[in-house]
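Every protein chain but one is kept in place in this view of the complex.
Then we have chain A:
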Amino acid sequence: MAHTGRRDAPELPDFSLLKRLARDQLIYLLEQLPGKKDLFIDADLMSLLDRIANVTTLKQHEVDKLYKVELKPIVSTSDQLCFLIRPRIQTVKWIADIVNSDKASGRFRRYKIIFTPQKFYACETVLEEQGVYGDVTTDEWAFYLLPLDDDIISLELPEFFRDNFLEGDQRWVTTAGSALRLVYSLYGPFSKVYGIGRCAKMVYESWRDQVEDGEQKARQPEIGNVFLIDRDVDFVTPLCSQVVYEGLVDDIFRIKCGSVEFGPEVTSSDKSLKVMVNSQDKVFNEIRNEHFSNVFGFLSQKARNLQTAYDKRRGMDIQQMKTFVSEELKGLKQEHRLLSLHIGASECIMKKKTKQDFQELLKTEHSLLEGFEVRECISFIEEHINRQISMIDSLRLLCLLSITENGLLPKDYRSLKAQYLQSYGIEHLLTFANLKQIGLLVEQQPGETLTVMESKVGKLVNDKTAGKLTDAFSSLAKKSNFRALSKRLVLIPKSGEEYDLRVPRDMAYIFSGAYIPLSCKLIEQVLERDGWTGLEEVTRMLNGHEFAVTGGTNGTEARIKTDPQRIILVMFLGGCTYSEISALRFLGREKGYKFIVLTTAITNSARLLEALLDNHA
């Protein structure tokens, strides 16, 4: 489509190797338990395993039956049980129960736990405490990196977010360091490593430690620079509604491990269809980064082209027809299939979005980002809650309000919280406690008199002026951030100007021209400045923990802007959204970079908030 920009972007490294590594390792581990065995797989590892090895491969290595881990009594009759699990205490306890009940009934079996990507001492302690240490052998499947696409690699560890940012448990720091080390040893050395965030810094140190006593290589690097960023540096971006096609598909249908299940309403048949959504899908590849408003036009153009191509058949002689069938028809049919799928998906998205008054929702989000008519926004949110419309959306808007306004006024906080609990259940008291802990939904401290004064002034004048006042005061107040950051980094393009979404002029296009994602803007700025110089004010407001260091090489030859120098690996700790990936792809096209996104998991507003809910047992 209408993308200009530099065409000399470098080639991406080949990541399929990562899958082969993982597969071979898994097979090796299965062979460590020779003979027929039943394999129990953690539910959230199933899709992941699907990308690595199929059932045939497992069967070839004497896996007899496959079961999903459900934490219930098992029915297996096999003499050997193998468990492929994430290192979670609850799962290990369940396994210990199985072993103990076998022992009690005098049954002898061999047990093996394969932890992935690593084991934790806490898990082994459970085996010890339950008296089954030694009865169960343990192993590690060091499967850190799943390539989801040419430019996306995922650790597929959604729990990283909650464990690290809510619970303050640093168990995954070393894991992330090892993942980075694996990338380094296969595609490094890196010339520079930048980062921001407490976790980012720890991961950087862990990686450096691991490299220090490991190999020092001097081969041709395939990746130039690395940027590490914590999710809590920017919570605003993942909380916004996504309006770029790929993000929308994720928000509505939930992409899982790079594949999505389209229901009957999309396939217009009575069956659901599971498809991979990545660059291999030629239709998807052309629309994934587009603002939704362009997608219909593109798809109908594509449909017309297809019709023309089909029409060529008319007036062909036998020979031509033969060539057509053997050379073109298959491709056309494939395209046809994909096209109708994405048209179906787009229609479904439209239908759902119209039903939930999406336009009004977006208007509120944009007002919050801009700090404009905040009282109206609060009324909108209130009504959203009162009408019991989507529990997650209500929470999302509350969090956006809190972050953009540096917390809610105590009376607003009390009233909105009460109404939320009344609409969605009082047990969400626990959710609110979590959101407070992580800083997503907080009350302004009564001590912050400045803010109180501001709001009083704000009532006298209009909201826009109040927003400006917030800016003026924010450098004095302690916690303040978004509004001031947004001003300093110019995240909100001037309103009033027409924004042509078909020819985006900056990364703001991913949010209809209303907001440039903070995370991506930081990356852009740091790459441009080759460090944090000149961004001192910004890093101060972001709580610091920024760094910029030369990587594994001695740095001299790294100064030359070779191709790999323009390949940038961005590691998101705590997840990144498809919208952010689209923004980085845009930035890459503009500046001649290629970005590779390495994330602990793909996230979106729903996943992020669901991880913080505590309303169920």
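The definition used in the following text is that contacts are C-beta pairs under 8 Å (C-beta built on N, C-alpha and C of every residue); 3 or more make two chains touch, one makes a residue touch a chain; residues count from 1.
We adopt the following convention: contacts and distances are computed from a predicted model.
Asks: For the chain that's not shown, choose its UniProt protein name out of "Spermatogenesis-defective protein 39 homolog", "Histidine-containing phosphotransfer protein", "Small ribosomal subunit protein mS31" or "N-acetylglucosamine-6-phosphate deacetylase".
Replies: "Spermatogenesis-defective protein 39 homolog"
Asks: Of A:I74, A:A142 or A:I196, which residue touches the hidden chain?
Replies: Checking each option in A:I74, A:A142 or A:I196, the one touching the absent chain turns out to be A:A142.
Asks: Taking the entire complex into account, which one of A:T174, A:S279 or A:Q445 touches the absent chain?
Replies: Checking the options A:T174, A:S279 or A:Q445, the one contacting the hidden chain is A:T174.
Asks: For chain A, which residues touch the unseen chain?
Replies: On the chain A side, contact with the omitted chain comes from 13-14, 16-17, 20-21, 24-25, 27-29, 31-32, 56, 59-60, 62, 88-90, 118, 120-122, 125, 137-142, 163, 167-174, 185-186, 202, 205-206, 215, 217-220, 382-383, 386-388, 414, 417-419, 421-427, 429-430, 433, 614-617.
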